[in-house]
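With one protein chain removed, the remaining protein chains of the complex are shown where they sit.
Presenting chain A:
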Amino acid sequence: MEFSELIRTGRAQAQLLRGPEAPPLRGTLCVTGHHLLLSPGPQSTPDLWLLLLRSVDSIEKRVAGDSGTITLRCKDLRVLQLEIEGVEATLDIARSIEALSSLESVITSFPFFYRPKGLRLGDSWHFLPPERYYKRVARETDAWRLSEVNEDFGLCPSYPRAVIVPRAVDDDVLARSARFRQGGRFPVLSYSHAPSGTVLLRSSQPLTGPQKRRCAEDEELLRAVLAGARPGARGFILDTRSAQAAKQARMTGGGTEAKAAYPGWKRLHRPLERGRPLQESFVRLVEACGDPEQSMDRWLSRLEGCRWLAHVKEALSTACLAAQAMEREGACILVHGAEGTDSTLLVTSLAQLILDPMSRTIAGFQELIEREWIQAGHPFQLRCAHSAFSQARPKHEAPTFLLFLDCVWQLGRQFPLSLEFGEGLLLALFEHAYASPFGTFLCNSEKERCLCEVRTRTHSLWSGLNQPKEQRKLRNPLYVLNPLAIWPSVEPQSLRLWQGLFLRWTHPPEPAEVAWEKVWQIVTGREETEGSQPTASA
């Protein structure tokens, strides 16, 4: 196997330092094709310490005397230190880790080798979000149909095989509209809000270009959307770029919908930061959180300077705007930015969490992520190639998905009873999006996943998470179904730094898991008494 060429040394004696809380671990260090493992030696506990090499974000080596230190900064923001005996061994191990952690090939990545006990390949892959979601939509309205126009990914490489479109338009119209949209991402249904009879759509920017081109079929498609919605419904096109940026996009062939071409639709601009500025904000925040020298009286202004919370605020308020326009004003919404694969998905998925109680259940949330992020073509492979520690110049990295998780966390904090899942699930999603033994977040689109046969050759994260033993970590013990929309407060005073993620590895006062476990005990204890009380009293 080709990994062996990259492994410079088999093993070395080492000590692992895992931060202030955990005791150091001593033993034999081994590098394998996908893992770094430390076996503590025969006399102590047989537990192996295992690190997926893919989760190493940056590596730093230092040698002094006849030993060396390797600092591993992981994508989940953990910082680990290895003290290794022997200079040669240190350098060899460092080089091996460097080489193995940055392998780009998908099909040789660990998910293709991971075969956990108790899980069968193919489990949980069966759910096909667009199809499943369509069943739900079809029960509420017949204005929509499931189109397999993208069966061979010919129309739009970043869309799934099936998409939900207005019943009134046929596949030819879709094909023409696709040609008028960047990357072929023609407007498709994201969410149907039955109570108000309105819908949420997403797409990419129209390719109007400097000549302000139009496309009759694209216009027809949006006209059909309004016709299929509640009578008299208006539409808003929510552009996640500034008006200025949208205009500028014309020079490179993009642009925005001309007012006259889309009667009934009004354009709104809500600029959301994306790409590099977002990545830099993330890097600065992680730097600030991990800075041991940080003079503490400047912490708040430094936190503000990172702008991360400002991004959270913008994302949430834009999602609120979309949700509000649907629920309160009975309007249909089309969201797009440029490519329609980043901030667009952020807005549509958050708007659904606000409006749709189903998406706040564990199953519904998993489906939402599968449908609105994975199948919708958020390029996870590119965006999550590196986390906040990488020294490499960011190319396509951006923590859009993390920003989404943070916004969900804020929702959960403001509505502690309304989400069926807890912080544990959000943390797990963050970890797995960046490095995972499961195949769920692999590749950039459904097309790529099909080419790599991800479905048949890797395990789904959802089957991993939905095992009974994981439930206690992921579920919110306080959950009660809240049928209403949850409108978060987006004032800066209401938003908090997600300590559970950003300060997770820097001594929290009481590890969140401990408190979580206590709450579980109380709640389950209560349920037991609840269950027994009526019979006892009878």
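The rule we apply is simple: a residue touches a chain if its C-beta (ideal position, glycine included) is under 8 Å from a C-beta of that chain, and two chains touch if they have at least 3 such contacts; residues count from 1.
Keep this in mind: contacts and distances are computed from a predicted model.
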Protein name, per the UniProt record, of whichever chain is missing from view ("Proteasome subunit beta", "C1GALT1-specific chaperone 1", "Myotubularin" or "Hemoglobin subunit alpha-2")
"Myotubularin"
Among A:71, A:141, A:414 or A:466, single out the residue that touches the unshown chain.
A:414
Among A:258, A:358 or A:519, which one is in touch with the chain left out?
A:519
Hidden partner chain, touching residue among A:15, A:108, A:466 or A:499:
A:499
Residues on chain A that touch the omitted chain in the whole complex?
236, 268, 289, 296-301, 303-304, 309, 317, 320-321, 324-325, 328-329, 414-418, 478, 480, 482-494, 496-497, 499, 503, 506-510, 515, 518-519, 521-522, 526, 530, 533-534, 537-538
